[in-house]
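The other protein chains are all here in position, but one chain of the complex has been omitted.
== chain A ==
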Amino acid sequence: MNSNTNLQATTSSALEIEAAHLAFRERRQSLPVLNQISLTVPNGKFVSIIGPSGCGKSTLFHVIGGLVKPDSGKILLHGKDVTGERGHISYVPQKPALFPWRSTLDNITLAREIAGMPIKAAREEAQAWLGRAGLAEFAQAYPHKLSGGMQQRASFLRGLLAPQEVLLLDEPFSALDALTRSDMQRWLLDIWEENQRTVLMITHSVEEALMLSDSIYLFSSRPATVLHRIDVPFTRPRTEQLLDDPRFLELKRDITAQMRVQMHKNQPL
């Protein structure tokens, strides 16, 4: 990648990954997972990553979040090097992973609690958000009382209420059934278009990525490399009608075809 373009992008980008390289070493084996990954998430934009499963997407999130140090490369937040540091991003994991012994409300305020922010204000704000997520009457309920979709919404609110600017969503809808999933996409789209937080999302669904994102990075199979960056041309606010737009369908077909090539590289039919 050209280093000049990277330098210019620094000012307006919230999150930047510069040539992240990582191999897991176990015994004498080395498993390369990330191969010179570079990507940019501009301030207030929604960026998605699509790639075959097992290619290293979640691992990239772990690197961004400081859980794993890359062998080389850098993570920049607003131009500041935060490689290997924790506490700079807000993370919404693949499973809701709500704490079963905390009420839904107390789950949602967790990130602020950890950041040492005033708990009373956090609770008030959380209560308001629960209302917007249709969870108002579940504020005091333990998470097991919530359906899968509700839990995922609560998990998303936990991420949204976190003080960190950049949100990392790791396949946030993958555990949901198709109907709930499209519901949740709609909900997320509305919330996001109002708030314009900086988001980096991993997904399996091309449609989901096209619907929600400003740009999409296509990853190869393991070790993950960036194959393409696709800028999604559709204006906001977006509606379901987009799903029938010929340009949308063409992009979807195009990306799906590329993904299929990647998947078959791993497991020939």
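As a working rule, a residue touches a chain if its C-beta (ideal position, glycine included) is under 8 Å from a C-beta of that chain, and two chains touch if they have at least 3 such contacts; residues count from 1.
Everything below uses one rule, namely that contacts and distances are computed from a predicted model.
Peer 1: Assign the chain not included in the display its UniProt protein name, restricting the answer to "Pyrroloquinoline quinone biosynthesis peptide chaperone PqqD", "(2Fe-2S)-binding protein", "Carrier domain-containing protein" or "Nitrate ABC transporter permease".
Peer 2: For the chain missing from the view, the UniProt record says "Nitrate ABC transporter permease".
Peer 1: Kindly state which of the options A:Ala23, A:Leu110, A:Ile191 or A:Leu227 is in contact with the chain not pictured.
Peer 2: A:Leu110
Peer 1: Just one of A:Gln94, A:Gln127, A:Ser174 or A:Ser215 touches the chain that is missing; which is it?
Peer 2: A:Gln94
Peer 1: May I ask you to list the residues on chain A that touch the chain which is not drawn?
Peer 2: Missing-chain contacts on chain A: residues 62, 65-67, 86-91, 93-95, 97, 99-101, 110-111, 113-115, 142-144, 162, 168.
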